[in-house]
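Removed: one protein chain of the complex. Kept in place: all other protein chains.
Each chain gets a letter, A and B, in the order it is written, and its residues are counted from 1.
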Amino acid sequence: MRLLSAIKFDIRFQLRHGFYYAYLLVSLIYILLIRLLPVSVRELATIFVVFTDPSVLGFFFIGGIILLEKGQNIFESLFVTPYRTWEYQISKLASLTLLAFSSSLVIVLATVGWRVNILLLTVGILLSSVLFTLFGMTLAFISKTVNDYIISSLVYMPVFFLPMLELFGIYKTPLFLLLPTKATLLLMQGAFSGISLLDFLYSISTLAVWIAIAWIWAQNWFHKYIILREGGVSK
Amino acid sequence: MIEVKDLNFAYPNSKENTLKGLNFSIEKGEIFGFLGPSGAGKSTTQKIIIGILKNYIGSVRVMGKELHELKSEYYERIGVSFELPNLYSKFTALENLEFFRSLYSGNTENPMELLAMVGLEEHAKMRVSDFSKGMKMRLNFCRSLLNKPEIIFLDEPTSGLDPVNAKKIKDIIVQKKNEGRTIFLTTHNMNAAEDLCDRVAFIVNGEISLIDSPRQLMLDKGKKTLRVEYREKGSILKRDFELKGIGDNEEFLQMIKEKEVETMHTLEATLEDIFIEVTGRSLA
Partner (left out) sequence: MKRAAVLLKGDIKNISRDPILAMSVIAPLLAAVGVRFLVPFASGLLLRELSFDLTIYNELIASTMLLVTPLMIGMLAGFIILDEKDENLLTYFAVTPLTKTGYLIYRMTFPIAAGFIMSFIMLEIMNLARLSFIALLPIMLMVSMEAPMAALLLGRFATNKVEGLALSKAIGIFLLAPIAGYFIKSNWQLLAGISPTYWVSKAFIAGINSQPSYWFYIAAGLVIHIIYIYMMFNSFESRQ
């Protein structure tokens, strides 16, 4: 099956470019550090780490992948085969989310163990990873270089991390409810200390709406900035 | 196989039409050359026919169906090779082909056989990043044949190749034609076009100025003259003779009998000359 084979190839691509080694190392270091902390704050530290790193790693890596494929003219050869852009997107989302999930799970299990609702945690990580990978895709389509990409992400990514202020009890506002990251945090916290049905429904639907918008946006720019410009210069 | 009628196209945000009323048709089993300088509209036309650019005006029928009606299944039946090699550099030649092969659900070629055809079988397990430009070009060419396509689109298939490998590629193209495949060749290399194409179209500024077979063009446009070069008293001299009635031309007969002839050529025009004559533009 085409999609399956594409996902398999993407995973091999990521292996070959060292993604898995990098995250093995990163995860180990995180585990080491968290285990040095007093037991009382380990949970909080684990949520913080998973939320800020593996659950959004797709954003970080997809930029490089797309810029590389742009540079090596891969797109033009991909889409003159039956392979469609939506399959490409799904394959990238699936493969990077697998890495995000594996790394998160290893960190959580090695720091706080099984005292966690794996299902809720999984939902939180998956949705967050899919959303941020889509964000990254959209941005990568219009970026020229990796530096371009990193710098522009520095401009608007911090906004999404604002709900962390709430996690640490520094600042609270209902406005955070508009951000998908607030929903992710609710799910992840819920995985440790339980979640109300209302919060759960809110989180799922917020993330779903954000993902839908991001998907359509990415599709649009995919066509506009990549497909239309394939196969040589067009004015 | 391909029928284009009154094809017009303008890129968004551009005032002028890139394609201005193209008309041509390509038969099954034909090698059709699309010749023109860069910026003439060659790749735009190709992009329309392979379904990447969608908002064109006019009619493009491929394999009996209007392009709008063709679904992604269309890509099972065409093969495209772009001018710049486009492959995953961290993967081997074989891995690249295996991946692209897996994207097709129909009948496919064996990648190793394709590699052998272009003389790359020994490099199958080598990473593409270690390939030379010519090797990448050949691998790229292989990729376009993976799905046994009915129509093959080739953009400058011999550019960057040494004569031996260019010949290999040309032979394969002819072999594909003999198997009944249709080939759409975009190039500004007149020699390749002369050798391969059944018919060529000259395109300049989004318009086709002429469609004919290279052989016919060369006969029509060439001067009907024979040039004889001969040696006399240590220097080389030349004389031109009308081809018409050359068998009765006493002067000519006497010359080939008595002089030390070095070369004899009819003065056909090259495709390049004809292109310049017809379009007023050079190809470079």
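Just so we're on the same page, a residue touches a chain if its C-beta (ideal position, glycine included) is under 8 Å from a C-beta of that chain, and two chains touch if they have at least 3 such contacts.
What you see is a predicted model; the values in this text were computed from it and never measured.
Considering the full assembly, A:25 is the residue among A:25, A:159 or A:201 that touches the omitted chain.
Of the options A:9, A:61, A:160 or A:192, the residue whose C-beta touches the omitted chain is A:61.
Taking the complete complex into account, residues 17-19, 21-23, 25-26, 29, 32-33, 36-37, 57, 60-61, 63-65, 67-68, 71, 144-148, 150-151, 154, 168-170 of chain A touch the chain not shown.
By definition in this document, only the chains that are shown with their structure count from here on.
Centre-to-centre separation of chain A and chain B, using mean CA positions: 45 Å.
By the touch criterion stated above, chain A contacts chain B in their complex at residues 2, 5-6, 9, 12-13, 16-17, 72-84, 227-228, 230-235. Looking at the complex, you find that chain B touches chain A at residues 11, 14, 18, 43-44, 46-47, 50, 52-53, 72-73, 75-76, 78-80, 82-91, 99-100, 102-105, 140, 143, 147, 153, 155.
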